[in-house]
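The other protein chains are all here in position, but one chain of the complex has been omitted.
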Amino acid sequence: MRRGEIITAGILALLSIYMMWKSTELEVGYIRGQGPGGGAWPFWLSAIMLICTAMIAYNWVRRTSPPSQSEEPVLDAEGRRMLIQVGGGIVGFVALINIISMYGAMAVFLFYYLWFLGRHSLKLSLTLSLVSPVAFFFFFEGLMRITMPSGMSFTQPVFNLLYSIIY
Amino acid sequence: MTFTRRFVMAASAAAIGLASFGATAFAWEPVKPVDFVIMAGAGGGADQIARFIQSTAEKNKLTSRPLVPNNKGGGSGAEALIHLNKTNDPDHTILVTLNSFFTTPLRQENLGIDVMTFTPVAMMGVDPFVLWVHKDTGITSFEQWLDAVKAKDGEWVMGGTGTGQEDSLVTTFLKQTFGLKMKYIPYKGGGDVAKDLAGQQINSSVNNPSEAKGFYASGDVVPLVAFSDERLPAFPDVPTIKEKGYDFSYYNQRAVVGAPGQSAEAAAYYQELFETIYNTPEWQGYMESESLAPLWMNPDEQKAYWQLQIDRHKELLAKMDQ
Partner (left out) sequence: MEILGLLGSGLLEAIEPLNLALIFIGVTVGLWIGAMPGLGSVNGVAILLPITFLVPPGSAIIFLAAIYYGAMYGGAISSITLGIPGASTAVATTFDGRPLALQGRASLALVTAALASFVGGTVSVLLFTGFAPALASVALSFGPPEIFALMLLAFATFVGLGGDDIPKTILSICLGLVLAAVGYDEVSGAPRLILFDISGFLHGINFLVLAIGVYGIGEMLWTIDSTRGSITMSEAKLTVKGMVSDAKEATRRGWKGTTIGSLLGFFVGVLPAAGATPGSLMAYGVTKMVSRNPREFGQGHPGGVAAPEAANNSASTGSMLPMITLGIPGSPTTAILLGGMVIWGLTPGPRLFVDESEFVWGLIGSFYVSNFAALVINLAFIPLFIWMLRMPFTILAPMIFVLSVVGGYAAVRDMHDIWLMVVFGISAFFLRKFDYPLAPAVLAIVLGPIAEPTLRQSLLLSSGDPMIFLNRPVAGPITVIAVILILLPLFKVIRNKMRGQKMAA
C-alpha cells in the first residue's frame, strides 16, 4: 500500500501536468475586459490537482494518511487473480462487441462469468447467457429503438432476420 | 364477347396497375434501423426539426425501418461529421445539418473533412434570422437600434450561440457594416438566448423566428429587421436589411445529407423518401408555423449550393477574424 500510494499520487501528478499543458492550447490567463480565457478553467483546476498531489506526497512522507502507513500489498494473490479474471473479462467483453455484436459479446461474457467464474451448472449458465441477450434485444431495439453495435458484417443476416421480426 | 373483352381490359389494367406499383417499390430499402444523426444536442432547433421529420415519417408509415435519432452535437458538429465520414455502413447513415456543415470543416481543418464527398439528399428549408430587442427598450426600428448601440459605446450586450456560429456571422456583419462596438455573450443554444433576452439579461439578439416566436407572441420581444431576401410572411411589417440598402441575407440550412460513399440506390431511396416527407401537409404546416423558407433543390443543385456556401462562409469567417 505504501508504495502504491506514492505511485498513484505520481500518476495523478503526471496527469495534472499533461492536462495543464494541453489546456495551454487556449488562452489560460485573464483577458482584460473579458474574464478568463478558454483554457483557464481546466488549467488552474489542474494546477490545484497538482498541488493536491504534492500534499498527498507530503502526507506520505509524514506517514499521516492510512494507506501510507499500511504495509499490506495493494492486491494480494487472490485480488490479482480477481482483477485479471473479472476486469479482464469486462475488457474482453467490450473488445468482442465490435466483432460479434453487443448481444453476442454479452452472451459470451455471461457464460464465461457464470460458468467459469461463478461455477454455476451448465444448464443455468447456458440458459441465462442465451435468454438475456434476446431479452435485451427486444427491450432496446424493439421497445426503446436504440440500435446497438452489430459487430462485423458476418452477423448481418442474423440481425436482418431479427429486424424483420420486430419492425 | 364484350364481357370477355372487358374482363381482359380490366385484368390488364390491374396488371399495369400492379406493375406500376412494382415500379414505385424501391430498388433498395433499408434492412435495419437508419442512423439518423443530428448535428446538434437534444433540445435545439435542429433537434426539434429532426424529431419532427422522424415522427412525420413514422406517422405516415413511410419507412420500412425506423429512423433512429442520434444526437452528435460535439465540437460544433465536428462529432457528427466524423461519425459520418468513418461509418462502415453509409447506406444506413444520414445526417440532419445546419450551417456548421460548412463552417466546422473550415474552422477545424485538421478534421480532414471534405463535405463535397457527402451525398446530397434533400433541402428541407432554410431558416431566416431576425434581429430582436426587448420591448422595454422602447426601440421599434432598426435606425433607433443603431443609435442606441452607438450611444452605449461598447456596453451594448448582444447574445448569441457562440463565435463562428450562424448568428455570430450576422452579428459580425452588423458590427463591420455600421462600425458598432458591442459585447457578445455566447450561449449553448438559441433557446437560451431568447430566454435571456426576454429576461433582459442581454439587450438584443439575432435569433431564428422559431426560437423567439413564443416571446414575440406574448409581446416581450420586438423584431426589428430580417436578414432574408423577402419579407417574412409571419412578420409582414418587419423590413429586410436589403430594403435598408445593404445587400446581405443569411439563412441557416435545414438539409438532410447522406454519408460519403452512399450507394446510388440508397441515395435515390432517401431522396424520394424526403421528397415525400417534404410534401406532407405536416411538414408544409411546420415550415409555415416556424417561418422556414422553401428552397427545394435536386441533388445536383444541392451540390452546387454547397460549393457556393463553402466559398461564402470562407469569406464571412475571414471577415470575422479581422
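Each chain gets a letter, A and B, in the order it is written, and its residues are counted from 1.
Throughout what follows, a residue touches a chain if its C-beta (ideal position, glycine included) is under 8 Å from a C-beta of that chain, and two chains touch if they have at least 3 such contacts.
Here the structure is a predicted model, which means the values were calculated and not measured.
Checked against the full complex, the candidates A:Ile17, A:Leu126, A:Met148 or A:Ile166 give a single residue touching the omitted chain, namely A:Met148. Which of B:Ala198, B:Leu273 or B:Leu316 touches the hidden chain is settled by the complete complex: it is B:Ala198. For chain B, the residues touching the absent chain in the complete assembly are 42-44, 47-48, 51-52, 54-55, 58-59, 69-70, 72-76, 78-79, 82, 107-108, 111, 157, 162-165, 183-188, 191-192, 194-196, 198-199, 201, 213-215, 217-218, 220, 286, 289.
Seen from chain A, the chain kept out of the figure touches residues 1, 4-5, 8, 12, 19, 22-23, 25-27, 30-39, 41-42, 45-46, 48-49, 52-53, 55-56, 59, 65-67, 74-75, 78-79, 82-83, 86-87, 89-91, 93-94, 97-98, 102, 106, 109-110, 113-114, 117-120, 128, 132, 136, 140, 143-146, 148-149.
Everything that follows uses one rule, which is that only the chains that are shown with their structure count from here on.
Rounded to whole angstrom, the centroid-to-centroid distance between chain A and chain B, based on C-alpha atoms, equals 37 Å.
Contact residues on chain A toward chain B in their complex (touch as defined above): 141, 145-147, 150, 159-160, 163, 167. The residues of chain B lying in touch with chain A in their complex are 31-33, 35, 64-66, 68.
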